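Of the protein chains in this complex, one is absent; all others appear in place.
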Amino acid sequence: MLNVEDVKKWMENFDNVIQEQRAYLSDLDTPIGDGDHGNNMARGMEAVMAAITDKDFADVPSIFKTIAMSLISKVGGASGPLYGTAFMEMAKIGNGDVKELIPAALAGIEKRGKAVPGEKTMVDVWTPASALVQKDALTVEGIDQAVESTKEMVATKGRASYVGDRSVGHIDPGAMSSGYLLKALLKAEG
Amino acid sequence: MLNVEDVKKWMENFDNVIQEQRAYLSDLDTPIGDGDHGNNMARGMEAVMAAITDKDFADVPSIFKTIAMSLISKVGGASGPLYGTAFMEMAKIGNGDVKELIPAALAGIEKRGKAVPGEKTMVDVWTPASALVQKDALTVEGIDQAVESTKEMVATKGRASYVGDRSVGHIDPGAMSSGYLLKALLKAEG
Amino acid sequence: MKKIINDPKDVVDEMVQGLVRSYPDYLKRIPETGVVYRSDLEKIKGKVGIVSGGGSGHEPTHAGFVGNGMLSAAVCGEVFTSPTPDQIFEAIKQVDSGAGVFLVIKNYSGDVMNFEMAQDMADMEDIKVKSIVVDDDIAVENSTYTQGRRGVAGTVFMHKVLGAAADQGASLDEIEELAQKILPNIKTIAVALSGATVPEVGKPGFTLADDEIEYGVGIHGEPGYRREKLQPSKALVEELVGKLNDEFKFEKGEKVAVLVNGMGATPLMEQYVFMNDVLNKLDELGLNVEFTKVGNLMTSLEMAGISLTIFRVNDDLVNNLNYATHTIGW
Partner (left out) sequence: MKKIINDPKDVVDEMVQGLVRSYPDYLKRIPETGVVYRSDLEKIKGKVGIVSGGGSGHEPTHAGFVGNGMLSAAVCGEVFTSPTPDQIFEAIKQVDSGAGVFLVIKNYSGDVMNFEMAQDMADMEDIKVKSIVVDDDIAVENSTYTQGRRGVAGTVFMHKVLGAAADQGASLDEIEELAQKILPNIKTIAVALSGATVPEVGKPGFTLADDEIEYGVGIHGEPGYRREKLQPSKALVEELVGKLNDEFKFEKGEKVAVLVNGMGATPLMEQYVFMNDVLNKLDELGLNVEFTKVGNLMTSLEMAGISLTIFRVNDDLVNNLNYATHTIGW
């Protein structure tokens, strides 16, 4: 059961990795996208941190809503609406139970992006994560494996779909950042 | 005393060198100009050859006039009006006496370009050439020396003036092509 | 990276600022946003507003097409990054005067999702909004299982035709119908001679050898369908018109409009030479070219290259293309 402090820690952890891996995420986005995923996420997380640090929140839904709005209004591109919708759907759950939160986030991403598993997007991380979390089996290894699995897929959604077969051999940047987000959650849960 | 055939031979000789040295003339024009002198002269001489080859001319002035018009209408840039005016003024002499022709050409170039000796232009070749020809002393060596003398001058006319002191150390391209023209004349005279 | 900028982070903000300060008679900015709208907005009272936008780096698209007879507002995102829904929503609110707002969206997942979210926001405030997703780039295979084709330079024709219709009083439904009608008749294909560098990225999205070109690239450095040695203009035209004709399957006597678009670093000289070859080829195909436009309209930062758009038209559409326009970019 996450509380407001846990969510703050989660975001802090995530922000740290994003700022650290900013160039790497953009590099992942270069051969199969437009090279901006690291910048997009860094810009968004800066806004998130500005909006939540030293601020009081009544409950988990209200901090999720603030995070969602920051991402929606600062990231742009494909990842902005996807992550924004994910947090917006998590806010709607009304509590901090990750067994409900992760499936809600996944549903939001699916609704917004209309991708299904196997299309080499962040959905390929959220789908197994959502299954694992039900069995209390979400681990760093499980997440890494899901991220890694995108490497051999052919992209059919997002910018990476334009390179077609040539997308094979490259990890999807949004899958990587989603992996970071889920690992940041594990770390926040302790 | 040049006749029409001599003038044709003169132009043939000149055209040969120009086509051969086209790239070199443009190279001379690159550090201190705009790199087109070889192209300009090659384009002009192609037109001259097309206009005089296998054509009959009543006298020396009429072939000079045709040469002048070809150069004026095909070369453009600075060298077009200068060479064009030189041949136009030679046409006005009314005969083929080089002792009158060369000073007339020089006068035309001076009138058109308003340069005086020492400004690192073709005038620095035509001026000594005009003096030498009076003494029947125009030689390849004399011409080469005049061309070479432009190397140490600071340009104050034409595009080369924009590089100022940095023009020192480079031979003036128009001086070089004028040298070719005068040497082509010597060769035509036998 | 060799660019005339200050901090790469500020480039869009400073660009929009420079733009509206240079053309106060044409453009106003909603403070603290990337939204730019017509200074003379009162002139479209009661008419449908046309809004477009997308990532920056394609200038004069989109802000340069804001003005009488084209767009009512444009939303400038970060470089090559879709603008956010809240900003798009601001633009919608700014230009709606009751008749509704029509959105022209280029087909990229980011743009589609952000504009969709903005449309949801407008729905909640009872502003009538409709939209079209432009997908004119034939370099990409079209398939219902993928993202589909990208929106590129042909989008400018969409702006022009819809802007003219809106100015002449067309209703939101009529504009939607018109947009859907012309969409399949606008097709584009590009060739790149060099890549482009996003300021915040600092290195080019792709690189080509000194004698290499790439057919079919997108406007954000998306890879194309083939690399080969540099060809003369006439050979490029054979390839590009050939590809377009494979799609259109033109018959003699059909009417078309043609846009030759410079990608950013390609001089107008080359664009005119290329257009000359295009017109020769279209003559050969027996087409009637009714409208022609050449210039840097949908650029990709400092990419060198060209795109060719053909638009199958009728006389009404030609009138729309020739409709009087007051913008800085058309």
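We just call them A, B and C in the order they show up, numbering each chain from 1.
Please note the rule applied: a residue touches a chain if its C-beta (ideal position, glycine included) is under 8 Å from a C-beta of that chain, and two chains touch if they have at least 3 such contacts.
Computed from a predicted model, the values in this text were never measured in an experiment.
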In the full complex, displayed partners of the excluded chain: B, C
Residue in contact with the excluded chain [from C:210, C:251, C:284 or C:315]: C:210
Sole contact to the chain not displayed, among C:3, C:43, C:181 or C:226: C:3
Missing-partner contacts on chain C, residue numbers: 2-7, 11, 14-19, 21-23, 56-57, 59-60, 64, 79, 193-194, 210-211, 213, 230, 232-234, 236, 260, 264-277, 279, 292-294, 296, 299, 301-302, 304, 306
Chain B residues touching the omitted chain (full complex): 26, 30, 34-36, 39-40, 43, 72-82, 84-85, 112-113, 156-159, 161-164, 166
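What we mean here is this: only the chains that are shown with their structure count from here on.
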Euclidean distance of C-alpha centroids - chain B vs chain C, Å: 53
Cα-centroid distance, chain A relative to chain B, in whole angstrom: 74
Residues of chain A engaged with two or more neighbouring chains: none
Junction residues of chain C, two or more chains touched: none
